[in-house]
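Note that one protein chain is taken out, while the other chains of the complex remain in position.
Here the chain labels run A and B in written order, and each chain numbers its own residues starting at 1.
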Amino acid sequence: MSNLKGVAQRELAQVLNLWKLNYRTRFTGTRIGRTWVVLSPMLQMGVYIFAFGFVFAGSGADPLEHVLWLICGYGPWQAISEGIMSAANSLVANKAILKNFNVRSHYFPIAASMMGLPSICVVLVFSAVLLAATGRGVSFYILWLLLAVPLPFLLIMGIGLCVSAVVVFVRDMVQVLSVLLMTTMFFTPILYYPERLPALLQPLVMLNPFYQIVQIYRCSLYYQKNADLLGMLILLVWICLFWLMGLRLFRKLRGSFESAL
Amino acid sequence: MYIECKGLSKRYFASPIEYLKLGRQEGSCADFWALKDISFRIEEGERVGIIGRNGAGKSTLLNILSGYSHATEGELAVTGKVTPVMEIGSSINQEETGRENIRTAGRLSGIQENQLAERVQEVIDFVDLGEYIDQPMKIYSSGMIAKVSFACVLFTMPEILVIDEVLGVGDAAFKAKSEAKTRELCEKGKILLMVSHSMATIRKYTDRCIWLDKGRIRMDGSSAKVTEAFELSVKKEQESQLLTQMEKAIENSIFGEQVRINQLQVLQEDGTFGAEIHIHQAIRVKAEIQSEASLGQVDLQISCYSLRGYLLFASSYHKSTGQWLVLEPGRTAMLETRIEDCNFNTGTYQISLMICQKDTPFAKRAALFRVVNDQYYNYLDCPQVYYHNHAKLKKLHREENV
Partner (left out) sequence: MNQKADLSLTAQQGAVLQAVQLSKSFTDVRHATLRQLLGGQARQIEVLRELTFQVKKGELLGVIGHNGAGKSTLLRLLAGVYKPTGGTLQVLSPPSTLFEMGVFLDANATGRKYCQDYFEFLQVPKAKIRRLTEEIEDFIEIGPFFEKSVREYSSGMKARLLFAVATARKADIFLIDEALVVGDEYFQGKAWKRLFHLLSHGASGVIVTHDMDSVVKLCENSLYLKDGRITYCGKSYQAINEYLGLVAQKDQQICLLNKKEMGERVYSCTKGGNFTFDFSFRVDDIPLSRIMTIAFSIESRQKHGGIVHICKVDNNVSTAYKGVYDYQLTLENTELTSGEYFCTLTLGDPPENGEGPFVKIYDEKRWIRLDVTGEMPAMFEQEKPLLEKQVKWSVVCI
C-alpha cells in the first residue's frame, strides 16, 4: 500500500513538473512574460463578455447579472477548449523531451490539460467581484464548486488522452478538433439560454457533458441551488468513458510514438 | 574571382532594455565587437583555412562572407557565387525523406526539370545511405545529415566553397569520400574556405591559413606555420597553467613530522645547482634527511612526474640496493641519487622523494627541474622521451629492384 502511495506521489510530482515547464517555456522571449498567463484568458473572456453581455444582450435583465451568468458559462468553456487543444498537441509539441528523456508519455496530455487553470481562476475572481457588486452574495451552495473545479479537468484529461495519442499519427486531427470544438460551443447553451435551441436538439442537451459542467458552475454561483444529480451522473459517465478509451488507445499506440515523432 | 575585405567589423548591439540592465560595461554583451578590422584578399585557386578559439569570430566572418549577415563597418567585395556546405542542414524539412529533401535542394539550385532526376540520383549514390534515403530525415543522425548537406554540393559547381566543420562529423567511409571530392573541387581552381578545429584537417586541405583571435586577425600565412603557431600558443597556455598548479602542489606536498626531508635539490651532472639539465646528461638528486624519532627500517622512493602528471620513472632504495635505511634520532642522512642519460623532452619536471615504511608515508618533498633538449620537440602532443639515439633504421635489399 505504501508503495502505491509513493508511486502516486512521484507521478503527481512529475505531472506538476511538466505543467510548470509548460508555463515556464510558453512565454519566454515576450516582453511581459508571465503576466500573459493571467492577462490572456482575461482579455479573451472580456471580449466575449462584452459582445454577448452588452452588445448582443437581450433586453430586460440587469447587465451585471447577465455578465455573471455568462462568465459562469463561458469561463469553464474557455478552460476546456484551451485544455483540449493543448492536450491534443502535447505529444507532438514535446517530442524533444520524449525522444531524449525517460518520461512516461501519458504525463504530457495530463499536464497540458491543466493549461486552462488560469481561466478558472479568472472566473472565480470575477465572480467574487460580481457577486459582491450585484448584491447576490455567497451562499451555502458555493460548496458545489468543490466539484465544479476538478470535474472539467478530469473530462479534459480523458479527452486529451484519446486525442493526443491519435494526433501523433494523424496530424489532421488537430484541424478537425478545432472545428469540432467551435461547433460544440455553438451548439451548447453557454452563451444563450437552452430554450433557444431548436426543439429537436433540446432533449440532447442533457447528454452534453459540457453543458453539465456549465450548469454546476451556474448552480453554485448564479442560481444558488443544488446541482442536478442526474446531470452529474451523466457527466461522470462521460468522464469514465473518455478515460477508458484514452488509456486503451495509449496502451496500444504508445509503442509506436517514438517511430512517428 | 576573388574575395577582398578591408577593415571589416561587426558589432552586436544590445536592445535599449539591455543597456538599462547591464550598462555600458566593456566586455558585457551590451557592447560587443565580434569582428574588428578584418582585412585580407583571397585570389582564385587559393585554399584558405580559418582557425581560432571558440568565440573568436569564425562563424561570424563566414556568415558575412556568405551574405547571411552584414558587417557594421568596412568593405567587402566578393565576386563569384558562395556555396556554404551547411546550408541545407538548416533548411531541411524533417518530415520529408532524404530523397525528397535532395530533390528540393536540387530545384533550389536551379537544376532544370529534365535533368533533375539524373542529378538527384547522382547525389543519392554519393551519399550511400541505403534504404534510409527513403525515410524521413527526422530520424537521421547528425552524421547522416552532414552527408546529405555535403552531397548537395554536387548540384552546383561552387565557385567559392565554404566548409564549416562538416568534415568532422561522419564515419570513416564518409570522410574518405568527402576528402576525395573536396580535393577534386579544389583542383578545379576555385576558392575553398574551411573552418575547422582540427589542425590536421586544415593542414591537409589548405595552403593558407588565417588565425582569428577575439575578432581580430592574429596571423595570416602558410597553413603549416599558422597552425603550428596556434598549437604552440595553446600548448604554452596549457603549460603555464599546469606549471602554476604544479608549483602550488609542491608547496602543499611537503610534510613530515617525525622525519623531515630538509633539502631536496636537483643538480647537474657536474654537481652545480642550476636546475637545468641538458639532454643525455645525468640527473643528480641530493637530499638531506633528519629524523627525530627512531623509526627502524624505512624505504626511500623517488618518482619523477612530467608537467601533465605522467609518471616517468620511479625507484625504490630497497629494491635497488637490497638495503633498508635505518634512521636514528638526531642523525642526518645525506642522500644522493644519480640517473643516467636524461632523455626527456624539453620541459619542466618534478622529482618527488618519499620516505615510507610498509606503505605508510612518513615524509615527502618535491622539487622542480627543467630539461633542455636542443633536438627539441615543441608542438602539441609531442613525445615525452627522446629516443633517437636508440633507434636504427636499416634498408633491406630486394632482388627485383636492383
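To be clear about the criterion, a residue touches a chain if its C-beta (ideal position, glycine included) is under 8 Å from a C-beta of that chain, and two chains touch if they have at least 3 such contacts.
Just so it is clear, the structure is predicted and the values come from calculations on it, not from any experiment.
Peer 1: If you put the missing chain back into the full complex, which of the shown chains would it touch?
Peer 2: Checking the complete complex, the chain left out touches A, B.
Peer 1: Among B:199, B:217 or B:307, which one touches the chain that has been omitted from the display?
Peer 2: Of the candidates B:199, B:217 or B:307, B:199 is in touch with the missing chain.
Peer 1: Going by the contact rule already stated, which one of B:156, B:315 or B:348 would touch the omitted chain in the full complex?
Peer 2: Once the missing chain is taken into account, the touching residue is B:315.
Peer 1: Mind pulling the chain A residues that touch the left-out chain?
Peer 2: Touch with the absent chain occurs at residues 13-14, 17, 20-21, 24-25, 28-29, 96-102, 166, 169-170, 249, 252-253, 255-256, 258-260.
Peer 1: Can you name the residues of chain B that touch the chain not displayed here?
Peer 2: 27-29, 32, 53-55, 58-59, 129-130, 132, 135-136, 140-144, 147, 165, 168-174, 176, 197, 199-200, 203-204, 223-225, 228, 231, 234, 237-238, 300-304, 310-317, 319-321, 325, 331-341, 376-377, 379-388, 390-398, 400-401
Going forward, only the chains that are shown with their structure count from here on.
Peer 1: Return the distance between the CA-based centres of chain A and chain B, expressed in whole Å.
Peer 2: Centre separation, chain A to chain B: 57 Å.
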